[in-house]
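Structure first, commentary second.
A single protein chain has been omitted from the complex, and every remaining protein chain is retained in its original position.
Presenting subunit A:
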C-alpha cells in the first residue's frame, strides 16, 4: 500500500432541508484521505451518515460544503459534461440492494455495457460483446448469462453483475455501499473473496461502507468510525480493534456478537453515553498515535495519550 493519496475529503458537509426551518446534518465536517490501493472501511450505525458520505463523494449528491479531491482535482463545483465524465469513469459504485440496483427491463449485457456506451469504450458491437463476456467471467459468471434478465439470478449473482458493471469502465476507485449485507452468510464470503481478488489484480482502491464490523475488519486496511455525521476515530484496522480509544468505538466493538460461545458467555458490553464527554471545548480531530486519529478535546487527548502506554 502506497502513501499516495487518491481521494482527499476535506471538511465535507451534506445537509438536507427537511422543512422550512429544519435541516438534517447527515454529514457534518468529514475529513479523511484514502490512499492508493487501500481499502478504507467506513462503519457506523444506521442514520450515522455513512451512505450519504459515499454518495456525496461520488457526487450523487452535491455537497453542501467542503471538497472532495480525486487525484488532486475537486469532484464538486462547476463542471461541464466532459469533465464530469472523466470522474464518472474513474469512480464507480456498488450498491447495497442487488434487487433494486439493476434495471429489470435490461439484459445483463446492456446493464454491464451501459458505461462502455456512455464513455465510448467499445469500438463496435463485437468489441462490446467481448468485453462484457470477459467481465462476466472475471466476476465468476458465464458468458451465456449475458442475454438474460436480472430476475433470473439469485442475490449473490446479481451482486456479481453489479460488480461487473462497476468494473466495465476500468475505474481506479470503487465505493461499495454495504455490498454484502443483503446476502446470505455463505454467499457473503464468495463476494468478499471476489472483491479482494479484483483489488489485487486491478490495483483498485475501495471505500467499503458497512455496519458488519467483523467483515469490515477483515477487508479493510484502515477504518473510520462515524457517529451522527462525524468521524470519531480513524486508524489501521488492527490498531482500531486492539486499541479503540473513543468510547463510541469501544461500545460498538463490544456489541458485535462473535461466533464463539465461550467469548459470548464472558463478554462485557459498554454503553456509550455522549454526555460523559469533556465539554469544556469543541472536540477536534487529533492524532493520538501514529495514524490513529480520535475526535477529542485537549483534556481527552492527554488522557488517550496516557492510555496508549
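By definition in this document, a contact is a pair of C-beta atoms (placed from the backbone, for glycine too) under 8 Å apart; a residue touches a chain by one contact, two chains touch by 3 or more; residues count from 1.
What we mean here is this: contacts and distances are computed from a predicted model.
For the omitted chain of this complex, the UniProt record lists the protein as "Peptide ABC transporter ATP-binding protein", which is one of "Peptide ABC transporter ATP-binding protein", "Zinc protease", "Phosphate transport system permease protein PstA" or "Cytochrome b/b6 domain-containing protein". Interface note: of A:149, A:241 or A:285, the residue touching the hidden chain in the full complex is A:241.
Taking the complete complex into account, A:193 is the one of A:103, A:142, A:193 or A:298 that touches the chain left out.
Only one of the listed residues, A:103, A:214 or A:298, touches the absent chain: A:214.
For the chain missing from the display, the contacting residue among A:54, A:98 or A:156 is A:156, taking the whole complex into account. Hidden from this view is one chain, which touches subunit A at 45-46, 154, 156-157, 184-190, 192-193, 196, 211, 213-215, 217-218, 241, 251-252, 254-265, 267, 269, 271-272.
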